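Of the protein chains in this complex, one is absent; all others appear in place.
Here is chain A:
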């Protein structure tokens, strides 16, 4: 039942909303610079991204009007839909850059692997909150969540989209470790991960994917090849210095030295133009938003709420950390966007959905504690 009563508005989290709005505004400004000078044709990225922001806020408002408990029942249809889309993409998706990740909807190319991340958060939150185990989960009890994760994981790996697939793995690990596991489960899981990792390195990973990982350790040795992006991003950020080159004054981004500067490398543009001071402010706000999300989880009224809020925060957090460490030259270049900042409709809408869930949990933290009058 759609219930928007007065109390919901009273519990609307202005602080969370403020963080989201601040980050989104800075991201849009940055995107304008990253896609500057504008191309002669097509809609500029920052305009398109503005539409997605509006859509995102629409989705956000729509989502907070439900009680998040409804997600227990919405979860499986959602799961089936995403998996169906992933299968569809595998057979008939739009191709770009050697990968097949998109469904062309005409006005918008949907990348189902993006909502798949959120879908996994909800699925696992629902599963772990329903199956409460006092002395920790045994390995057999984890078979279902592992299978639930493995199906979309493999479908995404086939696209191929190593980065997103790994994100699903990270979400699984984050959420599973968060709930209580038995020691034997930890050991078995760890052993399995090791075996699977070696197997993957030998049999599954494509040479270019391996090279990306290897490049991590010596990006400077291959400046024209795979290390190029990382090197250029380090140059862009590093050359920003203390206070940056000024808005729209960054040369590395505008002269295309910085690859994918409006998508995965968007923060490098920020670092170049605003310097250390600006980066500190931006990251400060961004991480405050994440910490506030943890705060939301702490005050959630039930296990599902805690897991949902925690999962959403982890989803955003890991993507952000991997993206930042990647453009700072600490991690291999894998296609992980910086949520809310990188250009991309699917990622943005997914993140806004997640933040909607967070707000939802936040707004209903008192709901069942005080009986309705």
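Worth pointing out:
The rule is simple: contacts are C-beta pairs under 8 Å (C-beta built on N, C-alpha and C of every residue); 3 or more make two chains touch, one makes a residue touch a chain; residues count from 1.
FYI, contacts and distances are computed from a predicted model.
Name of the non-displayed chain as stated in its UniProt record, restricted to "Cysteine-rich domain-containing protein", "Segregation and condensation protein A", "Penicillin-binding protein 2" or "4-hydroxybenzoyl-CoA reductase subunit alpha": "Penicillin-binding protein 2". Contact with the chain that does not appear here is found for just one residue of A:236, A:269, A:349 or A:363, A:236.
For the chain left out of this panel, the touching residue among A:147, A:183 or A:255 is A:255.
Chain A meets the missing chain through residues 1-2, 66, 70, 72-73, 76, 129-132, 134, 178-180, 224, 232, 234-242, 251-252, 255-259, 271, 275-276, 279-280, 283, 287, 290-291, 294, 297-298, 302-304, 306-307, 310, 313-314, 317, 321, 324-325, 328, 330.
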